[in-house]
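This is the structure I have questions about; it appears just below.
Missing here is one protein chain; the remaining ones are kept as they sit in the complex.
Letters A, B and C name the chains as they come in the text, with residue numbers starting at 1 for each one.
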Amino acid sequence: MIRLKAPVLENRELGPGLYSLWLAIEGLNEVQPGQFFEFRIRERFLRRALSIADQKGRNLRFVLKTVGSGTQWLAQVRVGEMLDLIGPCGQGVKIPDQGPVMLLGGGVGSAPLLYLARRLSEKGIKNDAVIAACTRNELILVEEFKEVCREVIVSTDDGSSGHKGLLTEVVRTLHQTTQAKVLYACGPEPMLAALKNIGLKQPVYAFLESRMGCGMGLCVGCAVKGRDSRYHRVCLEGPVFDLTEIEL
Amino acid sequence: MIRLKAPVLENRELGPGLYSLWLAIEGLNEVQPGQFFEFRIRERFLRRALSIADQKGRNLRFVLKTVGSGTQWLAQVRVGEMLDLIGPCGQGVKIPDQGPVMLLGGGVGSAPLLYLARRLSEKGIKNDAVIAACTRNELILVEEFKEVCREVIVSTDDGSSGHKGLLTEVVRTLHQTTQAKVLYACGPEPMLAALKNIGLKQPVYAFLESRMGCGMGLCVGCAVKGRDSRYHRVCLEGPVFDLTEIEL
Amino acid sequence: MNVKLGKTTFRNPLVLASGTFGYGLTFPEVIEKVGALVTKGITVEERIGNPPPRIWDSAETVVNSVGLENVGLQRFQTEILPMIPTSTPVYVNLAGVDLGDFKSILQPLGQDQRIAGFELNLSCPNVKEGGAALGQSSRKVSEVTALARSLTVKPIWVKLTSNFCDVREISKAAADAGADAVVLVNTLNALVIDVEKRKPFLGAGSGGLSGPAVKPHVLYIVREISRIIDIPVIASGGVVSGLDVFEYLLAGARLVQLGSINLVDPGAALRILEELKDLFRREGVNSPTEIIGRLEDR
Partner (left out) sequence: MNVKLGKTTFRNPLVLASGTFGYGLTFPEVIEKVGALVTKGITVEERIGNPPPRIWDSAETVVNSVGLENVGLQRFQTEILPMIPTSTPVYVNLAGVDLGDFKSILQPLGQDQRIAGFELNLSCPNVKEGGAALGQSSRKVSEVTALARSLTVKPIWVKLTSNFCDVREISKAAADAGADAVVLVNTLNALVIDVEKRKPFLGAGSGGLSGPAVKPHVLYIVREISRIIDIPVIASGGVVSGLDVFEYLLAGARLVQLGSINLVDPGAALRILEELKDLFRREGVNSPTEIIGRLEDR
């Protein structure tokens, strides 16, 4: 984990409030899917966390959704601007030895799964993705997923594209679900909570969010409650947890 | 005095830390030399005051020197950006009925005098200007002054351009000084204080600065001590005061 | 948007805070829309105020050391009172060093028709005597409030400080002595340093901290105290938006003062009022009374 300055190579709007940033990162060791960077922003004192969404050589991609002044500031950075980041933070996902793997992305939560899909496909592990969103224009990265997944299933809550219904409902009906050895899910908390309750037999790993102080294990600000009723640090032990190990 | 949004038409560097901004101001009544606008800035809670430096139709010019984060923010605004301002604030200068008038500008203090010179020349009142700065590249607006003044005398503390020496020393030696019916001075406080002591017989009006809260008479933040040992509000009774009326 | 405090009905919960709207002689279009206006602090004798600089700011704070510059009782009566706005209730902020001062002011002004009520400033950090020194002692707050109570039937708001005292005790003392409301809180004592000169930056040596950064702290105080006293609480600290006003109402404030934001935009109260109305619509709230103190526990 290091602090670095990285120039913005591209900032593109993907949908309403959804932006894709490519940054050039120098002097960085390997990064893992699930890891994130802490971005210094104007307007707020603390950094903001964004997950690695993709990688091309030294360049890293981040996808963000504007939800407050921090992400709004990040959404307006211009090409050439230097961003101040710390990372990579958190534990990367342990890439499983065999597939098939199923990736479940809700909303902007699909972003970190793209990088996971890429790494899986590089290792020759079969993976299918369900990319879900409330509505059509909030679906992100579908074309990119198609490049690295065996199959990409799209679903929207309002049926404006792909399957109609909540991601969890769709997942239940898919034959890929039963085939998968392991599932990775990233999305809003209600989605993760629902996934817990649809009786999947396989391990499900969830990419969690939480309000973070430092992202580096210094402050214990990022607690998430474990099954053992203790708090775990999302930034240090996570952000990826076995879904059965945490309370949602 | 109104609050308005005004687009930046031009932002040009004039010298080290010196910037000229042109803004398009809609829906504004006449403005007077000596008046100023209060600019909303990022990074600081209170507005920052800049004097009107020139006017062309609906467009107003401001010249600023970067001294802190407020002026630094203003220095980097881009063409097309909308600024939030309140103004015109303060009392304008009463344009005298006859000349010659002498204008004494030190550093960025020359800026508001340019607009005064323009208004004087429009009224056909002869005026001479002494434009002073520490060194050559900090001299501003000399060409513009030449358009509207009878004579423009340049002086620098280090002699890198024009007369060498402090503005007050130069002023003492000029024949224009004795001819002038009235003088207007704007510059750093030590310059104004020195002017007080060189025994000028004519009235000298000083354009003052002070740390302001509101710029509109609400807070009494902008006090300057008068000869009567009372405080006067620079924003409301000023910013232009008879030099003999104030303590420096 | 009506809200009642004692027997008085205010057209909305917004109050322009003392020292940030002068004597209310400018911007009538703003004043006529707010619930009330509090004047700059008045003292028996004219005060010229503190030496400059008097103000400093950061992104989310202001530190001021104006120091109760005011025209004094006599000129206030002769020059200001005749011009004071009639479109909105005007509360006169009163400052003094001792009981005698408050008596000198309240005897002539206590029954004046043009004045809606009084805010006793027992909390100014910018004067050497009186001000916060009074407000840090329950006994003195009690004495001054009781004296004021005996000299006027108009509403008495007691504006308190949280510096170097237990404002919970002080608030109780004010309530017990007959205050109609407490105003929480005046600016926090603050020091700004000019490193080059190795001196305080402000001419007065120190000042009072206000602005959005203090809001979470003042919200806490407002909630604490509105739970332990029986008289209404008026909030003052860091309001810049309708959302902030909503929060203070939830935390238990009955009226909410706007201070520093007026300096940035004298029309801020109008914007904040619109924001508050929008929020009420969105949240299905019909009147401030519905939400005052309705912050639930976690």
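What we mean here is this: contacts are C-beta pairs under 8 Å (C-beta built on N, C-alpha and C of every residue); 3 or more make two chains touch, one makes a residue touch a chain.
This structure is a prediction, so every number in the text was calculated from the model and none was measured.
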{"item": "Neighbouring shown chains of the undisplayed chain, as defined at the top", "value": "A, C"}
{"item": "Touch criterion as defined above, residue of C:Thr26, C:Ser206 or C:Thr289 at the omitted chain", "value": "C:Ser206"}
{"item": "Options A:Leu23, A:Val93 or A:Val224, residue touching the unrepresented chain", "value": "A:Val224"}
{"item": "Touching residues on subunit C - with respect to the absent chain", "value": "51, 56, 58-61, 63, 136, 162-168, 188-193, 195-200, 202-207, 209, 211-214, 216-217, 219-221, 223-224, 243, 246-247, 250-251, 279, 283, 291, 294-298"}
{"item": "Absent chain, residues of subunit A that touch it", "value": "3, 40, 42-47, 86, 210-214, 216-225, 229-231"}
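As a convention for this text, only the chains that are shown with their structure count from here on.
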{"item": "Chain located farthest away, centre of subunit C as origin (C-alpha)", "value": "A"}
{"item": "CA centroid of subunit A to CA centroid of subunit C, Å", "value": "48"}
{"item": "Whole-Å separation of chain centres (CA-atom averages), subunit B against subunit C", "value": "36"}
{"item": "Shared-contact residues (touching 2 or more other chains) in subunit B", "value": "42"}
{"item": "Interface hub residues of subunit C, defined as touching at least two other chains", "value": "none"}
